[in-house]
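Of the protein chains in this complex, all but one are displayed in their positions.
After this line comes chain A, so read on.
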Amino acid sequence: MSLNERVQEELEALEAILMDDISIIYNENGCPELVKSTIFPSTANEVDKQYVCVTLEAKLPDGYPDCEPIVQLRNPRGLDDSTINNLYEAIKEKCSEFLGQPVIFELIEIIRESLTESNLPTCQCAVCLYGFSDGDSFTKTKCFHYFHSYCLANHLITTKRHFQEEQDKLPAWQKSTKGFQASCPVCREHINCDVEELSSAAPPKELENAQNFEVTSDLRHLQERMKQLFTYQKSRGGIIDIEAEENKLLLITESNGDTPPADNTEDPGPSLSNINESVMGDGLLSRGQRYNNCRLNSSGR
């Protein structure tokens, strides 16, 4: 049997076993060059209980199976780096063991076995940056991203509130007709979750057990460097003087004939209040924010 026929036979067998779960990409000469399959743990088809997955991409070089396929693991979900690295190791071993024989099905099997063994997310929750401990209530999105139910509920409630606040600011003709659509914090894919159920979950355990932050000498050193740079740049006129710049902005706005006078208390118009509002919203801290917080903290609360 020729090399080509052997590959063809392997691929036909794969398609017969895996059906829709595998896709084979052919090059312009009609030769198979890439095999792709998204692999899930075996959970007797209980899709709800599949917490991890990964896509295997095997490039078939000329001469396969007498030379090894080039394997990539893509879009890992619920898996951390060390699990992926272990999988690459196992794949490498399998490939050299099976040199000269069809190996794709073997690869799929070892990946599936490993996923079945570690069918609990080993990644971190992207919202709180902590892992998933036994007993934590967590949620898998359709896009296979993981969050503590508590954390996801927080995200959904806040984004919905932000959406509503933005809508309320808009004139009627600009308001969205679609309403709020929740999205995944990691990949922004649309998700639909029962917020009420999620928000009844307890906070994750690791969140409770984390240790406190300590001020190190490195940190002290950095703080010192920041202070020196500030003083130096200030002496060269390089530091933005917010008050002076705000006054300049005011002058520009006031000299603009289209704007009503700013001293009307009922409708302050676009000049003063709007500038302050946008300054606040876009990253400038009010004096209160900057100094009140400092005071509160240093008084030991």
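Structural remarks
By definition in this document, a contact is a pair of C-beta atoms (placed from the backbone, for glycine too) under 8 Å apart; a residue touches a chain by one contact, two chains touch by 3 or more; residues count from 1.
What we mean here is this: contacts and distances are computed from a predicted model.
Only one of "Rab GDP dissociation inhibitor", "UBC core domain-containing protein", "Vacuolar fusion protein MON1 homolog" or "Protein farnesyltransferase subunit beta" fits the UniProt record of the hidden chain, and that name is "UBC core domain-containing protein".
Contact with the chain that does not appear here is found for just one residue of A:E9, A:E117, A:E197 or A:E245, A:E245. Only one residue from A:N4, A:N75 or A:T158 touches the chain missing from this view: A:T158.
Per the touch definition above, the residue from A:L99, A:L129, A:L170 or A:A202 contacting the chain not shown is A:L129.
Contacts to the hidden chain, counted on chain A, fall at residues 126-130, 151, 154-155, 158-159, 162, 166, 185-186, 188, 206-207, 210, 212-213, 215-216, 218-219, 222-223, 225-226, 228-230, 232-233, 236-240, 242, 245-246, 248-249, 279, 282-285, 289-290, 293-294, 296-298, 301.
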